[in-house]
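Just one protein chain is left out here, and the rest sit where they should.
Letters A and B name the chains as they come in the text, with residue numbers starting at 1 for each one.
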Amino acid sequence: MAAEAAAPKRSAGRKLAGLFYGRPRLQVGSLLAGPVGWLVIGYLGSLAVLLITAFWSVDALSGEVVEEFGLENFEAIWNEPVYRDIIGRTVGVAAAVTVTDAIIAFPIAFYMAKVASNRGKALLVVGILLPLWSSYLVKVLAWRTMLSNEGIINWALEPFGLSGPGYGIVAVWLVMSYLWLPYMILPIYAGLERIPNSLISASEDLGAHPLTTFRRVILPLSFPAVVAGSIFTFSLTLGDYITPRLVSSDQFIGNVIFNNITNNQPFAAALAVVPIMVMIAYLLVARRLGAFEHV
Amino acid sequence: MRRDAHSARTAWLIVAGLVAFMLVLAGCGGGDDDTTGASADSGETLQKLGKGEGQVNLISWAGYVEPGWSKPFEQKTGCKVNNKVAGTSDEMVALMRTGEYDGVSASGNATARLFEGGDVAPVNVDLVPNYKTVFSDLKDQPYNTFDDQPYGIPHGRGANLLMWNDDDVSPAPTSWDVILDPKIASKYAGKISVYDDPIYIADAAVYLKMHEPDLGIENPYELNDEQFEAAVNLLKEQASNVGEYWSEAEKQISAYANGDATVGTTWQYQYFALLEEKEPVAASPASQGFLPKEGATGWSDTWMISNEAKNPNCMYEWMNWIIEPKVNAEVAEWFGEAPAQSLACDETENANFCADYHADNPAFWERVYYWETPLADCGDGSEDCKDYNEWVKAWTSIKG
Partner (left out) sequence: MRLSKRATWVLRTGVGLGLAFIYIPLIVVGIYAFNASGTTQKWPPPGLTLDWFPKALEDESVRESFLTSVEVGLVATLIAMLLGTLASLAVARHRFFGRETISFLVILPIALPGIVTGVAFSNTFTQVLGIDLSLFTVIVGHATFCIVVVYNNVIARLRRSSASFEEASADLGADTWQTFRHVTLPTMKTALVAGGLLAFALSFDEIIVTTFTLGAGDETLPIWIFRNLFRPNQLPVVNVVALLVILISIIPVYLAHRLSSDEGGVTGGKGGGDVKAEATAVP
């Protein structure tokens, strides 16, 4: 340590730092001004402006928004059965994709976290992350090609007398499970890594069968991480309209919003309220389950 | 715990306050932008052709703007062509409303909307020399003339085709019932390919005009409750047999080529592309006027110029170029539609092209129902026809 250090010069930076000293609220304020301003005014504000239009309607010919307050859009969504079908279909597929991905991801993440050697771990992490860099569109198109009548799936199943699912809801479920799998693997891997090995050893020392250890130690401890991963798989499926368009003819929430956004923005905004509410509810539950520490 | 709940609540109150602030801002700023009515800027028709601006931003149907004629245009005028292909009229209207494009090749179910929305300007036809020799039954039509002013330059016209895979569909269909009659359509369940746009309801109406005359359908775009419901129900039945609703032309091409589609509605563009790939597709022959026996819906497309065009001079050059006799001939033969330019008939590679495509035969076009914007105004005094908003809503229900 330097013995006789001269007092540092009072530069402008230091003077400014002095302003912050002892004023924690000023510190926090200036730290948060940027991000919170951006997110609240920029993002939430934009959302609010969009959602306000949900109460308006549109002139059929000119396409101009008629700024008169009314609930017709919401009534239409509530009364017309097709929207209930579409919402049900979307939420159902989102749930199916989430469960599927959790089941596929867990063994992989477990192997990476607890069984693989260091080198194996590194290779696997890189191997899981690499597909995230390949274009989403190209991946969906690859699946469209594979699922087509003369695609690889039918070709492979033909000798067994079977045929692939073709296009449709099954295809959408399959492709979405494929696309979002890395988003589920990574948080679970992180969560499993955080479980001290000593806990597992202790459980084994106490005489528990590996399955019991898994059920009563590992699963509960890693559950928040699974929920964290599910936020992505659920939300990404909920809002997607490109995949349903490319591998099916079924309408999902994203599709009807997309179809209406150009000519009837108020109606599209009213439709958008549904996934927004669903996601906010999902996030609140996820936060309760501790997922936010694991995202 | 209590302190956390209190602070969280305060935080949300602050968030709400800031959001309210944003809304006020929106109210002050956004109010003026929506009121550009048709009257506002329509006085800005170009009076004199000036120097090109160096580029032109177009929205067009697939196959309308191809290097074969856009590259020579760029060389001749120095206007670089930036083209965005749109799949449906809805897309075109939406894109035009952004004000980022100079022009669009609009069909009849877009032109009226663009005019009412104040998105397009009248065209000064004196600045488009080639307009004089355009077929007269394309001028001053209700879909390209508003307020007694021409609002665009005709591009060409055609009918929607019924196309099928010759190996899989027999006998060769002569009627739309192969995809609209539930008994026949179910033979091809899962392989039917239908245009993904609410305007397709008119196709069902055209079918019902012949097969259920009691409904009294005259104009397939002006349907009252009863007629509309019949058309919608027909399409709902069809939906269970439809394999894919298409809006990108290329997507349909690959569907037919891969055997995922064997029969459906299409444009000549896809038909020619598949023939070139030696795929076994067939459509109603020229001897039948390319039409199944009920007739068909079709389109007569018009190049319109945006009210907020940043490159108006280049746009006028484009509009004149596209109906240049040699160019319009190339355009028509490439896509497979009837040219708008009468002098193009001497320039086509196939000497019988114009005859085959009935370019100079107004009587033929009586069986083709050009796309139009459905309005509440039935044209006969009553106002209870279904407007386009209803068509859009119904289309969502049809697809399920």
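Following the convention adopted for this analysis, a residue touches a chain if its C-beta (ideal position, glycine included) is under 8 Å from a C-beta of that chain, and two chains touch if they have at least 3 such contacts.
Quick caveat: nothing in here was measured; it's all calculated off a predicted structure.
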Absent-chain contact - pick from A:87, A:128 or A:227: A:128
Of A:71, A:99, A:152 or A:219, the one touching the omitted chain in the full complex: A:152
Residue, one of A:55, A:74, A:110 or A:223, that touches the chain absent here: A:110
Per the touch definition above, residue among A:63, A:244 or A:275 touching the missing chain: A:275
Touching residues (missing chain, whole complex) on chain B: 4, 6-8, 10-12, 14-15, 25-26, 29-30, 33-34, 57, 82, 84-85, 98, 100-101, 248-251, 253-254, 257-258, 273, 277
Missing-partner contacts on chain A, residue numbers: 1-2, 5, 8, 13-14, 17-18, 20-21, 24-25, 27-28, 31-32, 34-36, 38-40, 42-47, 49-50, 53, 104-105, 107-108, 110-111, 114-115, 122, 124-139, 141-143, 145-146, 148, 150-152, 155, 178, 181-182, 186-187, 189-191, 193-194, 196-198, 200-201, 204, 210, 213, 231-232, 235, 238-242, 253-254, 257-258, 261, 265, 268-269, 272, 275-276, 279, 282-283, 287, 292, 295
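As a convention for this text, only the chains that are shown with their structure count from here on.
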Geometric centre distance via CA averages, chain B-chain A, whole Å: 36
Residue ranges of chain A in contact with chain B within the complex: 40-41, 44-46, 48-49, 52, 58-65, 76, 80, 82-83, 85, 148-151, 166-167, 249-251, 256, 259-264
In the complex, chain B residues that touch chain A: 15, 18-19, 21-23, 25-26, 30, 34-35, 37-38, 90-91, 93-94, 97, 112-113, 116-118, 190, 242-245, 255, 258-260, 373, 375-376, 387-389, 392-393, 396-397, 399-400
